[in-house]
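These notes concern the structure reproduced below.
A single protein chain has been removed from this complex, and every other one stays in its place.
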Amino acid sequence: MPEMDSSTTLAELRELVGRFVAERDWRQFHSPKNLSMSLAIEAAELMEHFQWIDIAESRRVGCEPAKLLEIRDEIADVLCYLLALANELDLDLSQAVRDKMVKNAVKYPADRSRGRYDPPPRTS
Amino acid sequence: MPEMDSSTTLAELRELVGRFVAERDWRQFHSPKNLSMSLAIEAAELMEHFQWIDIAESRRVGCEPAKLLEIRDEIADVLCYLLALANELDLDLSQAVRDKMVKNAVKYPADRSRGRYDPPPRTS
Amino acid sequence: MPEMDSSTTLAELRELVGRFVAERDWRQFHSPKNLSMSLAIEAAELMEHFQWIDIAESRRVGCEPAKLLEIRDEIADVLCYLLALANELDLDLSQAVRDKMVKNAVKYPADRSRGRYDPPPRTS
Partner (left out) sequence: MPEMDSSTTLAELRELVGRFVAERDWRQFHSPKNLSMSLAIEAAELMEHFQWIDIAESRRVGCEPAKLLEIRDEIADVLCYLLALANELDLDLSQAVRDKMVKNAVKYPADRSRGRYDPPPRTS
């Protein structure tokens, strides 16, 4: 696990983004509607790096340092907007992820979802 | 700052997602190309909650508990895929955010970006 | 109705795009998977023009010729990829739109959907 992720809390990153936004008086632009658009826009910019390459090739971007740096910046953009949105809505991201993983575990039971990406048929 | 975000590291959430994926043998689907699509798809599902409402209304979703729960789940989905992508690419998200914020601070100097969302013209 | 749209068929635009793709030997990149990504990427680039402005302001872009030209180019990009995808899948777009509008008319009956964007509750 990367070093800084092992010692950085979600709250610390949220505060970093929150300060940046406050210092520029940008909360006026940061409505949830606008931030949801920003997230989708940044996600698309990330996707652009994988648009024309095939799946196997996309697994090898980790070996191209210059390309990887660009991708890393796009991922950071997505995360920054996600943190800004959590700030605006005052949501606990860690709790939200944990709760969603519980739901996902019900929808995709480990034993019946092995190697298949669609939810298994429900048992009665 | 929400309680759990104050004590949860990025690494802990990454491990949670990583275990979920491993238990289902889903890394075969988790190429960066596919995960970038997943991110964009989940971002769009989040955006759907704000599609027809206006900006002011979107600021009030925090006061609608049922709606907020749905939005919270979509945000969790976006974050889960982001964590899965960081796992695949072995990126340090906290470092990536910090580095990007430094770049952003250069592009948007606080004093000249106050209340404007486009980058200020460069000074020579 | 704009002049050229009144006399141009979908087939003519499809042929224009089809020739462009063939002349560059690009069908190798134009899998439906890749083209669906391209569509989403171009849609996000279009959205970028409306990211930070409010709804009323977005209605006034028609009065800003320079901005409108940029938007027009993004709309053309979305349409070009849609035409390319229809070419790859050999779909009749006009028939697809007509069929979908029939479904939409059932889901959103005119009298019960006036001024509301969510489907009305079903009557038994």
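Things worth noting here:
Per-chain residue numbering starts at 1, and chain names A, B and C are given in the order in which the chains are listed.
One rule holds in what follows: a contact is a pair of C-beta atoms (placed from the backbone, for glycine too) under 8 Å apart; a residue touches a chain by one contact, two chains touch by 3 or more.
As the structure is a prediction and not an experimental result, all values here were calculated from the model.
Panel shows chain A; residues 37, 40, 44, 52, 54-55, 117 of it touch the chain omitted from the view.
By the touch definition given at the top, chain B reaches the unshown chain through residues 29, 34, 37-38, 40-41, 43-45, 47-48, 50-52.
Of the residues in chain C, those that touch the hidden partner chain are 1-17, 20, 23-26, 28-29, 31-34, 36-37, 39-40, 43-44, 46-47, 49-50, 53-59, 61-62, 68, 71-73, 75-80, 82-83, 85-86, 88-101, 103-105, 108, 110, 113-115, 117.
By our rule, only the chains that are shown with their structure count from here on.
In terms of their C-alpha centroids, the spacing between chain B and chain C amounts to 27 Å. Between the Cα centres of chain A and chain B there is a gap of 4 Å.
For chain A, the set of residues that touch two or more other chains comprises 29, 34, 37, 40, 43-44, 47, 50.
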